[in-house]
Structure formats: structure tokens, C-alpha cells
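All protein chains but one are shown at their positions in the complex.
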Amino acid sequence: MSSKDKILSAIKESKPASTALPVIDISAVISFDDLKAQFKKVLETIGGVCIESVGKGEMEKIVAAELSYVQNGVNTLGAYDEGLPLISAEDLASVDLAVISGTVAVAENGAIWVSETQMVNRILPFIAQQLIIVIEKKDIVTTMHHAYQKIDVAETGFGAFIAGPSKTADIEQSLVIGAHGPAGLKVIIY
Amino acid sequence: MVFFIPCYIDQFYPGVGIATLELLKKLGCNVEFPLNQTCCGQPMANSGFARLSDGCDKNFVKNFTGYDYIVGPSGSCVLHIKDHLHDDGNKKAADRIRSTIYELTEFIVDVLKIDNIEASFPYKVGLHNSCHGQRGLGLSSMSERVLPLFSKPEQLLKKVKSIELLKPERNDECCGFGGTFSVFEEAVSVRMGQDRIKQHTANNVDYITGVDVSCLMHIEGILRRQGSKIKTIHIAEILNAGGAL
Partner (left out) sequence: MKDHATLAKEFIKDSPRTDWHDETLWFVRHKRDKAAHSLPEWEQLREWASQIKNHALSNLDSYLEEFEKKALENGAVVHWAADAEEHNQIIHKIIKENGISRIVKSKSMLTEECHLNHYLEAKGIEVVDTDLGERIVQFRKEPPSHIVLPAIHLKKMDVSETFHEHLHTEKGNNDPKYLTHAARLHLREKFIAAELAITGVNFAVAETGGVVVCTNEGNADMGTHAAKIHIASMGFEKLIPKAEHLAVFLRLLARSATGQPITTYSSHFHKPKPGQQLHIVIVDNGRSRILGKPDFKNSLKCIRCAACFNTCPVYRRSGGYSYHASVAGPIGSILNPNFDSKAFADLPFASSLCGSCSNVCPVKIDIHDQLWKWRQEITRQGHVAVAKKVGLKGMAFVLARPGLYRFGGKMLRWVLKTMPFMINNRLNPWYKQREMPSPPKQSFRDWYLKNQKR
């Protein structure tokens, strides 16, 4: 008997009587008057910076003014480098800044869903020294329940919620921003 | 109603028994004390020998059958009875006891619904929230849970004249008694007790009180070894203070 069969038959034999799944009533969870303000507040407590921008032109200005180097993954800001998917981790490790767009931002926890299509290269948002995520104001939702309603996690091979810059507190519980990944995260809301 | 005095209170803290009895009488209860009671069986059960407590349980059922309410001045023993009392020969009686036994403050607040306590205690007092009373019996809300705040012991203490109640920084951390834990894990047990005392000492209290004599016995043992001026006192003794029968 294969291990698979062994495990499955052991489970069949020992599993408890079936219980029902709960009905998750999203109307029973927290709500916020101002989603953008809430998102901004939380993002700042987790080490991120929020930039509010009125339109595309302004956004371009912010990006252009702030950055010495842009590895551009945001379609609205122009075409990205066709070769990006093939660039090695070693080369990407020296990228100062990556700019990518996100699908949904979550007001309760400051997280933003970024799919593989938006990352272009999976490692980009993790390996860049600084990260900017661009999100539309209309795509800010209240909680994770609302976020999962708006995304299909299996649509692309990979996707992640990113909440703030990479961090650790493994040495004496003192918080250090910039563990392995980006040491800074800015979110542009337009 | 009937009155349950845990074994160690009977043997070592008769004053707590007396105060409880006097208090209940003052509050208008008709109290009886079954003379052949011993112990709830918790020391055996919490040490992994619940199966050895059959005799104890039988004796308990024998002594406490036929009363409307059973009241004991110890959250821990009451919880044990509620959760674990069994008597295979007399299941119905055991089940009835389990559903009619009350810890003292719970009984006063929920059953007697008394909101006037004639007592006076002009001291600074820290309340130790004993775990079995708090988390087990639900005598008060717990810092871990997101539920409305309340405290039955505090509610009663606040009615005592001239008392000054002071909360330690960690209001509901365990004191480390834990029954036989206090002996088999002596180092951690004592350390936990010392840490609780430190926070009450920071509040400069005269007394540490609580609903469980077992926790207070452990805290008292450490206080006395430290030569501390802080004394322990059971909540019944405060609620009964300043006016005899």
C-alpha cells in the first residue's frame, strides 16, 4: 500500500463525525467610515508611507521626482521592460526601487494583493531595496473577507498580500525594518 | 441551602469558614453544614488520578444531596465539582449537585441578588483574580476575551465601606498555586507567586484578597517568608467585616 493510501485510509478510519461549515456573515464584521483614511492609518503603523495622488499625471510626477531608478511594472506608467521575467535574482538584487500596481488594498490591515501578472517577475517586490505599490482608491476594501471576494487567488501561479516593508523583531523583540526584503514601502493611492 | 467548606479551609483556615457562615446568615440564608464532608477530590484529579477520587465523590454526593443550593467559599473546589463530580451509583444526584453548586460571590450576586453589603474595611486592598473562579466559573470578564467587562467579586467589594481597591498591572495573571503544581513545579510556582506579589506591593496594599483560599495560602506563604507586611484575607472575611451577627 502506498503512503497515500495508508494515510487516507487511516484518516477515513479515525476522522470524527462530520460537522458543518459556518456561514461567514460579512455584514457582522467591522466597518470604517473612511476606508482610505483607515488604510493610511494602519499602513503607517506597520512602517509604510501613504501618498495620495489625484490623477495619473500627478502620480507620474511623484514617481519621477522621488526615484533615481525605476524598474517599472506599472502599466499605467508605461510599458515595462520586456525582459523583466527573465532577469536573475542576482541582477534584481541591486535594483533600488520597484514600482508595481496592486489589485485590492485592505483597510483593516494595510495589506495589498499583488498578483503575479502585476509583479511580472515573482521575486521583484521582495528583492528590491524599496517598493512602491500603486492602487486605485476604489480598490480599497474593508476587510480580508471583502478582499477575497474581489480576487481569484488561483488566477495566476502566485500572488501575495503585502503589508508594509519587510521587518523582523527576532533580536530582543526590537523592531527592525528591512529584514531581507524592501526596507521601505510607499503606497500611492490615485 | 447548604454550605460546603473545602478540606484545607476546614483544617487550616476555619476563620474563612466562620466568616462565610456568618455572612450568609446575615444575608438571610438558612444555612446547614453537613458534618461528614471532606474534600471535593480535586487534588487527586488535577494530578491525573481522577479515577482515585470515586470514594471522595461518593462521600460528597452523600453529604450534599437534597439541598436547593450548595455554596462554597472556594472557586477552585466549586469548579471541580461542577466539571468532574461523578457517582456511577447515583448519577442523578451527582448531576443535580453539579448544577446547583455556587461559589460564594457568584451566589450572592446571581442568586441572592444582593446589592447592599453592610461591611466596612478601611484598608488598601488588592484583589487576586483566581483562575478557576475567573476563567472556570466566569466570576469576572477575562483580559484575553473580547467581551463586556464585569467582576462579581469586585462588584461586592466596591460596596464595602472605606475600602480602597487597587488593581495590579496584570489584573488576571495566575499566582502559580495550581494544586500539586505548587510542589512538583516548586521553582516556577514560587516565581509566579513572587511576581504577583511584586505588583500588589507596588500598589502599596495592606491586604491581598481573593475568592480562593488556596491561592491566598500560597501567596501568604511567600509573603511571610519575605517578611512582608502585606496580609492575605479571604473575600468572605472582608464582606463580613465590621459587624458581627
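The letters A and B name the chains in turn, as written, and every chain counts its residues from 1.
The criterion applied here is as follows: contacts are C-beta pairs under 8 Å (C-beta built on N, C-alpha and C of every residue); 3 or more make two chains touch, one makes a residue touch a chain.
What you are looking at is a predicted structure, and each value in this text was computed from that prediction instead of being measured.
Colleague: Looking at the whole complex, which of B:K82, B:R135, B:K152 or B:H200 touches the chain that is not displayed?
Modeller: B:R135
Colleague: Need a quick check: the contact residues on subunit A for the chain that isn't drawn.
Modeller: 2-4, 6-8, 10-22, 24, 28-30, 42, 46, 85, 89-90, 93, 106, 108-111, 116, 121-123, 126-127, 143-145, 147-149, 153-154, 156-174, 176, 178-182
Colleague: Across the whole complex, list the residues on subunit B that are touched by the chain not included here.
Modeller: 5, 7, 9-18, 21, 33, 35-39, 41, 43-56, 58-59, 131-132, 135-136, 142-147, 170, 173-174, 176-193, 195, 217-218, 220-222, 224-225
One rule holds in what follows: only the chains that are shown with their structure count from here on.
Colleague: Quick one: report the Å distance separating subunit A from subunit B, using the average Cα coordinate of each chain.
Modeller: 51
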